[in-house]
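Take a look at subunit A:
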Amino acid sequence: MPPTENTPSPHNDTAPAIEFRDVEKRFGTTTVLENLNFTVAPGERVTLIGPSGSGKTTILRLVMTLEELTGGYIYIDGMPLTFEERDGKRVELPKKTTREMTTRIGMVFQQFNLFPNMTVLENIIEAPIHVLKKSKETAVADARSLLERVGLSEKADEHPTRLSGGQQQRVAIARALAMSPEILLLDEVTSALDPELVGDVLAVLRDIAETTDITMLLVTHEMQFAREVSDRVMMFDSGRVLEEGPPDLIFNDPSHERTRSFLSSVL
Partner candidate 1 sequence: MWNWEFAAEALPILLRGFVNTLIATVVGTIIAAILGLILAIAIRGLPRWINWVVRLFVAFVRNTPLVVQLVFVYTAFSEIPGLVDIPALVVGSGVIGVHYATYMSESYRAGIDAVPPGQREAAIALSLPPVRTFTAVILPQALRATIPSLGNYAVAMFKDTPFLFALSVVELVTSAQQFGASKFAYTEAFTLAGLIFLAASYPTSLLIQRLERRLATY
Partner candidate 2 sequence: MTDKLSALQGFLPQVWEGIQVTLILTLAGAAGALVIAIVLGLAMTSSHAWLRIPARIIVEFFRGTSLLVQLFWLVFVLPLFGLQLDPMACGIGALALNYGAYSAEVVRSSIATVPKGQWEAAIALSLSPARRMLRVIFPQAWALMIPSLATLFIQLLKGTAVVSFITLSDLTDKIGQLRMATNDTFFAYSVGLLIYFVIAWLIQEFMNLLERRAVKRLGRRRPGSRNDRRRARRDARVGSTEVTGPRTAAGQSTGNVGYGQPL
């Protein structure tokens, strides 16, 4: 697609929620992603699968601006995230603009990353109050209803370190949702959990997938879960999309041998 005529206008309702255009990511001399193009529609749930080192987590981290984009462009709702094309040149956007864009994006991490110096409730209300400028009363009320939703109402005043891994991760999900994100990035959210705690976290995510229209981009090894919630599965290998399609197709009848051997190694 010719980028010049396709640069979408802001607030374009039909613009994709996420668009990668000619994205390249290098760490030093190693190229992790190259010439990557894809879009995610608003409300779509896309699961990225593939062997470790294939670049799937890097994709989430690029969307969250945790990694610097070394080439190409990322658009959120049709608007540039970190770089834009101006007169044929690649120009970095002001940090403040980028930060305004990232308020639409939430992320849940493999290691939860709750702030240990705040209680559960303080973790959840921090950003709504100081970034979205919500009143404290509203933020607390919202936080409490989110905690109820993830089944942790009674833990509001606990310190995160006193919770089990599964509980911490559910708080982390509530914290991300408190920002009312349009896009939710889930980076191997169950990988650090003991097996018996995985179920609760997946139940919460399933509930969110069913009751909201948040766009979701997830990296997971829980293939059964991926099959249930995704609209589309993208198989990555060495920084490229090997194949993509509806979960039933990819899981039951992959067209690539690499996909088949990968799936048989994780299922």
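We adopt the following convention: a contact is a pair of C-beta atoms (placed from the backbone, for glycine too) under 8 Å apart; a residue touches a chain by one contact, two chains touch by 3 or more; residues count from 1.
If you want to know what made the cut, all candidates are chains of the complex that A comes from, given by their letters.
For clarity, every value in this text was computed on a predicted model and none was experimentally measured.
Asker: Identify which of the numbered candidates 1 or 2 touches subunit A in this complex.
Answerer: 2
Asker: Which part of subunit A faces candidate 2 closely enough to touch in the complex?
Answerer: 64-66, 99-100, 102-103, 105-107, 109-118, 126-127, 130-131, 158-162, 164-165, 168, 172, 175-176, 179, 192-194
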